[in-house]
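The complex appears here without one of its protein chains, the remainder shown in place.
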Amino acid sequence: MAELLLKVQKREKLADQLYGQILEQIVSGNLGEGTKLPSENEICASFGVSRPVVREALRKLQSDGLVYARQGVGSFVKKRPPQGLIEFGGVNDVAGLLRCFEARLAIEGATARMAAERASVRHHRDIENALSRLENSVAAGDIADKADFDFHMAIARASGNEIFLTILNSLHGVMQKSMNVALNITRAGSAERAKRVLAEHRQIYDAILGRDGESAELMMRYHLHQARQRLTDHAREM
Amino acid sequence: MAELLLKVQKREKLADQLYGQILEQIVSGNLGEGTKLPSENEICASFGVSRPVVREALRKLQSDGLVYARQGVGSFVKKRPPQGLIEFGGVNDVAGLLRCFEARLAIEGATARMAAERASVRHHRDIENALSRLENSVAAGDIADKADFDFHMAIARASGNEIFLTILNSLHGVMQKSMNVALNITRAGSAERAKRVLAEHRQIYDAILGRDGESAELMMRYHLHQARQRLTDHAREM
Amino acid sequence: MAELLLKVQKREKLADQLYGQILEQIVSGNLGEGTKLPSENEICASFGVSRPVVREALRKLQSDGLVYARQGVGSFVKKRPPQGLIEFGGVNDVAGLLRCFEARLAIEGATARMAAERASVRHHRDIENALSRLENSVAAGDIADKADFDFHMAIARASGNEIFLTILNSLHGVMQKSMNVALNITRAGSAERAKRVLAEHRQIYDAILGRDGESAELMMRYHLHQARQRLTDHAREM
Partner (left out) sequence: MAELLLKVQKREKLADQLYGQILEQIVSGNLGEGTKLPSENEICASFGVSRPVVREALRKLQSDGLVYARQGVGSFVKKRPPQGLIEFGGVNDVAGLLRCFEARLAIEGATARMAAERASVRHHRDIENALSRLENSVAAGDIADKADFDFHMAIARASGNEIFLTILNSLHGVMQKSMNVALNITRAGSAERAKRVLAEHRQIYDAILGRDGESAELMMRYHLHQARQRLTDHAREM
């Protein structure tokens, strides 16, 4: 199985690079919204990759909401992500950043709910400390990716299940990178947008403090969903 | 933060050992169902650990459904897990095994849903292969922890998000251990029980094959919930 | 809007009748598993109904898992429901019976969770009473649709939100009818099947008694999902 895994990862690696190249053309405006992408055959030829790699890349662009397919016709550009996604994220890493949100939605929905049900007073204080640092940094115009990561880790710790902590630690690199990109884009955006980002974090904290597990899960999922949208949707100002 | 993390882990390690010791007495019948546990003070004294360690252990026994608390009165034994849990699991590792199910419920609910929505024909074949090996092994009276693990990994692979694969790989040790314990207990149980275990796996596969994401998530969550119950509940024969 | 609603309901009524006619042919074996259905045009002609009615009926057969579509090819029979579905359910009412489960999945998942969180001792007793009556009736070979309905109503009452009670009361007719059909089919089935049906109910009650909201929701959703499958899947013996 080890060998199979390796092969899969190699194909995925190529697909992610292709994903990045196509994304770059969408972000630059080279491929405008509504434009039809070249056919699978044409993409195979121009990038020198096999058809499974092309399909994988297109499927990922689709599940990331950047491209849509019309049965029997082809793939079309759905929306143009902000410039900063490539500028701060890097062409080859963007696919991984977006995939990370999908995994976090499942994991952190659970950590937020459990934190609401089980957090001690000390856990509350740790979460609040990270939140304060995040608020101060954003107010000062700094990139607070460390405080953002600490906020999410403090919630995972409050869940009382150390396996979640191990998992988030193993995602440390890609999580903090995506936070860095998101906060860079936020800083370049409106004041209202920065306010929204902070309000989302505070809503999560309030639900945990109020010991309302269902709300905490809902607020965390909403936050991660919006964070992901802010990365991919140029027009989005919320 | 690294230092803090270490301290937390040390306390958790002690709490898990204490958890195991108390569990051992419940499994042996030394502490029968409905029996009141010694007070926090008494446990501190007899095990030579601090009060936070005792509270952590009691809280975990409670969230694992083995003990319940009555406000202002104390903690009581709720149910007696099967002998095999300690015999095959080992006193010091049981807490971690049970915690693992909690994390898997969040993660594999998501992988099953995504697998239903995104699996290729090849993914279907990989899942089915692992399922067949699992069925054959159980029929032959073997312990098929490897096939069981492969089944869950094939689903994670079919989710199309390699981060889930990385996460499950990082849980490989504790997952396969818990499967080994569960399958050992199942082998010692009735034929009907073995049939139920296999039926749960097949229901997951059927939902993925039918591309029904909601069912696949529901069936996976049901399976993990039942698997965990089979580990902790002596009386449970389903 | 009232007028629009009326029109929609009329079209849906026709579509449900057409649904029943096609279903009858599937149940009778006239249209075997894997058989291609007549084209939309042919169905329009032979039943004298408009194309939107045909599409509605096909869409519902599809979302009920009885038929599947292959893009640009047509619709095919997916599985053959048991004889009893039409015998006890009646050709014209089957669509509504199946639709009822979909609504109940959303509503009763919530009532079960809230019942676990809020039930008083008296509520527990009411649920248990209904469960005992259900168990005794099934053991005696009777059709216990009244006890089954009471069980679900007692859980709704224990949710503490009387709006759920009002909703389930308004679904009384279709719910008890579907329970009657299901219990008739169960009675005609194996002893093991009857055992499974009762075990599903007891799992729900156990989770409510144990004040475990998440389990109660999961067990209720699993039960409703399985109940619906038993109605539509001939082969299903669980």
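Letters A, B and C mark the chains as written, and numbering starts fresh at 1 in each.
Rule of thumb we're sticking to: a contact is a pair of C-beta atoms (placed from the backbone, for glycine too) under 8 Å apart; a residue touches a chain by one contact, two chains touch by 3 or more.
Because the structure is a prediction, the values reported are computed rather than measured.
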Of A:Pro38, A:Pro52, A:Gly65 or A:Gly189, the residue in touch with the unshown chain: A:Gly65
Looking at the full complex, which residue from C:Asn161, C:Gln176 or C:Gln229 touches the chain that isn't shown here? C:Asn161
On subunit C, where is the contact patch with the chain that was removed from view? 1, 5, 8-9, 12, 59-60, 63, 96, 99-100, 102-103, 105-107, 109-110, 114, 118, 150, 153, 157, 160-167, 170-171, 174
What subunit A residues would touch the chain not displayed? 65, 199, 203, 210, 212, 215, 218, 221-222, 225, 238
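Criterion: only the chains that are shown with their structure count from here on.
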Same-site or different-site touching of subunit A by its copy subunit B, using the half cut: same
Just curious, how far off is subunit C from subunit B if you go by their C-alpha centres, in Å? 32
Can you check how far apart subunit A and subunit B are, centre to centre, with Cα atoms defining each centre and the answer in Å? 29
Multi-partner residues of subunit C (at least 2 other chains): none
